[in-house]
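What you see is the complex with one protein chain gone and the rest in place.
Right after this comes chain A.
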Amino acid sequence: MGFAIQFVIDVLSLGGAYALMALGLVIIYGILRLVNFAYGELIMVAGYTMYLTSGSGLPWIMMAVFAVVMAVAFGIFTDYAAFRPVRAKSVTAVLITSFAFSNLLQNAALLFISPRPRNVPLPEIFSQTVSIGGAITPVRNLITIAASIVLLAAVAFLMRKTTLGIAMRAAATNFTMARMLGVPANLIISSAFALSGFLAGVVGILWIGRIGTVVPGIGLEPLLVAFIATVIGGMRSLSGAVFGGFLLALIDTTLNYTLSQDLLKFRDAFTFGLVILILLWRPEGLIRGPASGQRT
């Protein structure tokens, strides 16, 4: 019983974090059909903001809010610096500028802060554990689950019930048509980047909460996770990204529990092997995005 509870909590907390990462990536992809390779650096920005404000004596929650605000700001900045100047020109150009921007941010962190891990302040509660039905579990896992439920619900509400959200969904299926109805392209794109930055900021704090330190390359794993989750779930669907995140967490956690010590270091090889199988079976991802808008 205790084991089952432990397993479920592990899957849900890892899955919640993966789902939020994937959602932040797919929101941009849905609208611009471009993977924002600088997405992982938004998580890095959140981490270093925490590190840099750690000496300020502010309450932790204020530092966390500030870190999320910085991630949002850098999300919007990514749009202005890497996407907007070349958006209309070519897909290749935008791919390269988003890579370049990612590199630039990472190297700025290397140069101005340090290549070595830096401690990030964490509240007491992140290192505490509780016992639920016989399973000892870190409180931060429960916080991650709660945060992902709240955020997924909030994003669902935004995308379904508000004019901005509906306009963003419309722009994701047919950008030109949305513009022909008067939906301003720049507003939609900047909102998508802001939302993406917001999710990256929150997930960054939860993610860094597992390790307690931030390094310049911290964004790589979340970017990879988000990318794979969206590929499994379906690049064009928000719910697909969330589903892909949870599925990836289920695969990872199951492997963690079942693989022997010797094989555990090859866990990623097993995970990616399964991902390849899933893609052979369903090349367009498990959840199909909206139809292309053509007539019946």
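In this text, a contact is a pair of C-beta atoms (placed from the backbone, for glycine too) under 8 Å apart; a residue touches a chain by one contact, two chains touch by 3 or more; residues count from 1.
By our rule, contacts and distances are computed from a predicted model.
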**Item:** Among "long-chain-fatty-acyl-CoA reductase", "CheY-P-specific phosphatase CheC", "ABC transporter ATP-binding protein" or "Gas vesicle protein", UniProt-listed name of the chain not shown
**Value:** "ABC transporter ATP-binding protein"
**Message:** Going by the contact rule already stated, which one of A:158, A:185, A:224 or A:274 would touch the omitted chain in the full complex?
**Reply:** A:185
**Prompt:** Touching the left-out chain: which of A:173, A:190, A:254 or A:271?
**Reply:** A:173
**Prompt:** For chain A, which residues touch the unseen chain?
**Reply:** 163, 166-167, 169-170, 173-174, 176-185, 290-296
